[in-house]
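In this view, the complex is presented without one of its protein chains, the others remaining in place.
As written, the chains take the letters A, B and C, and residue 1 is the first residue of each chain.
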Amino acid sequence: MIQYNYKFRVGYADTDQMGSMHHVNYVKYCECARWELLRNIGIPYKSIEDDGVMCPVVSMQFKFIKQATYDSLITIKTTFQWIKGVRMFFEYDFLNENDEIINHAETLLAFVRKNDWKPCRPPVQLLEVIENLQQK
Amino acid sequence: MIQYNYKFRVGYADTDQMGSMHHVNYVKYCECARWELLRNIGIPYKSIEDDGVMCPVVSMQFKFIKQATYDSLITIKTTFQWIKGVRMFFEYDFLNENDEIINHAETLLAFVRKNDWKPCRPPVQLLEVIENLQQK
Amino acid sequence: MIQYNYKFRVGYADTDQMGSMHHVNYVKYCECARWELLRNIGIPYKSIEDDGVMCPVVSMQFKFIKQATYDSLITIKTTFQWIKGVRMFFEYDFLNENDEIINHAETLLAFVRKNDWKPCRPPVQLLEVIENLQQK
Partner (left out) sequence: MIQYNYKFRVGYADTDQMGSMHHVNYVKYCECARWELLRNIGIPYKSIEDDGVMCPVVSMQFKFIKQATYDSLITIKTTFQWIKGVRMFFEYDFLNENDEIINHAETLLAFVRKNDWKPCRPPVQLLEVIENLQQK
């Protein structure tokens, strides 16, 4: 399993008048979490874009279980699930300070060429790193 | 069918370095769209909160089909699907200026009491308005 | 005076746990307001970027006088003040539904070339439109 724990604090701007983190921010932090996972295995997302490939989101879903309150320290346990063809899939569990799952999310991404948004093969280097990690 | 067309222009702050609207903003605009639907049937979401009830998001999913570019005028065709018990369900189609569907979204909301976040019955007034509209 | 009144409703995602619009959103809506002013005089900001010129913010200041609450309808009275050399200056008054000024803002922008961010002359078409409007 290729996993990474990304931590962040709920910022004041993340809250809404319900007094907890507004739901859009889960989406924002998921993106940070998956790219930190990639950085952690040696392939920062920036290097993928520098090589002319982008990874837009194709679909995403979020289940909200508990609230995240201002200033609490949240951990996103991110799991790289697979790359198949031109698609890449991640899952996320948001954990609060009591280690309770407060949100479960899934995102499907595509590999596309930066210049024309046409689907393309994932970077070879990324495929190799993942293959190596999965054989361990 | 209880529907409402909400229109917005993609703002500069909505874009990212891919050159189109960042995916978090679809979530933000869906929220505007569903509350404008409610306003349109005579029950502004604000009046629901003023009566001590809130509608946090329980789950949401988004399918991204085409990009939305800066300054383009987007229409969100929002459909109220149902209220069952303490839940309310909406669907959304994002249409670009060529009337192409660029995104399909679904959100499930809960009715909870403002003071303790416990699930509660939807406001009677809202149920009545919806019943009336559905009998037409 | 070249002015434009831009209207928006305070969205739920714009609020924070103080129960009013978070201060970052004033910055976001100012940007919408100034580009709607330009659209209104016939030069959408998009057309400026399409011609290879961008207008990043050089400096900005905001004075917060009253709160803006969820769902209230805010008007930004935007005034184009001047273009001098490679700079452009706007002022903004945010008005609430009682016509009270709730915020005063000022932004200084630069004209730069899209490819290298070097300062450049404003588009001739923009200068002409402004000159014509100021002679009236």
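Here, a contact is a pair of C-beta atoms (placed from the backbone, for glycine too) under 8 Å apart; a residue touches a chain by one contact, two chains touch by 3 or more.
Here the structure is a predicted model, which is why all the values come from computation and not from measurement.
Participant: Which of these, C:27, C:83 or C:120, touches the one chain of the complex that we don't see?
Facilitator: From the options C:27, C:83 or C:120, the contact with the absent chain belongs to C:27.
Participant: Which residue from C:7, C:63 or C:121 sits in contact with the chain not drawn here?
Facilitator: Of these options, the touching residue for the absent chain is C:63.
Participant: For review purposes, identify every residue of subunit A that touches the missing chain, sorted by number.
Facilitator: Considering the whole complex, subunit A reaches the absent chain at 9, 11-13, 28, 31-32, 35, 44-46, 49, 70-71.
Participant: If you put the missing chain back, which residues of subunit B would it touch?
Facilitator: 12-13, 15-20, 22, 24, 70
Participant: I need the residue numbers on subunit C that touch the omitted chain, in ascending order.
Facilitator: Touch with the absent chain occurs at residues 18, 23-24, 27-28, 31, 54, 56-64, 67, 117.
Everything below uses one rule, namely that only the chains that are shown with their structure count from here on.
Participant: Using C-alpha centres only, name the chain that sits farthest from subunit C.
Facilitator: Computed centres place A farthest from subunit C.
Participant: Just give me the whole-number Å value for how far the CA centre of subunit A lies from that of subunit C.
Facilitator: Taking the mean C-alpha position of each chain, the two centres sit 34 Å apart.
Participant: Between subunit A and subunit B, what distance separates the C-alpha centroids? Give it in angstrom.
Facilitator: It comes to 24 Å between the two C-alpha centres.
Participant: For subunit B and subunit C, let me know how many angstrom lie between their CA-based centres, rounded off.
Facilitator: Comparing mean C-alpha positions, subunit C is 28 Å from subunit B.
Participant: For subunit A, what residues touch not just one other chain but two or more?
Facilitator: Residues 18, 24 of subunit A touch two or more partner chains.
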